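All protein chains but one are shown in place.
And now, chain A:
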Amino acid sequence: MSTEQPPAESAENESKFKPMIFTNQPDEETDVKLSPGRRNLKKWLGRMVRVTLKNKLTLIGIFSCTDHDQNLVIAHCDTFLPDDMTALSYGNVMVPGNEIVAFEVEMQQETATPDEKKTN
């Protein structure tokens, strides 16, 4: 039965969705070709990030994945209620992009002066 079907139809059935994934795998050659935003993301991936949500909940964990809509996946995530230093461990967390108010990365501030290094 399947052989009778014209090849055109099978092409139609194929998904038009092509997954595109880039990772923070060190690769000098392609790095140059990447757009500045992607290069930034590449720099941040795998680092600790602090994300503040609309409801003032703070999440701290490893920045693992994001997409066009700013949906985030944070690995080994701990959450903090406002004004409460006790962490609640969550494991891996998916954050809907529209909930994010602030996004901070734990790293040396390349452009900033040494005084401003510790913003916290």
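A few comments on the model shown:
Here is the rule we use: contacts are C-beta pairs under 8 Å (C-beta built on N, C-alpha and C of every residue); 3 or more make two chains touch, one makes a residue touch a chain; residues count from 1.
The rule is simple: contacts and distances are computed from a predicted model.
Here one chain is missing from view; checked against "Protein MAK10 homolog", "Ubiquitin-like domain-containing protein", "LSM2-LSM8 complex subunit LSM8" or "Trafficking protein particle complex subunit", UniProt names that protein "Protein MAK10 homolog". Residue-level contact of chain A with the missing chain is found at 1-2, 5, 10, 17-26, 35-38, 40-48, 50, 53, 55-57, 59-60, 62-70, 73, 75-76, 78-79, 81, 85-97, 99-109, 112, 117-120.
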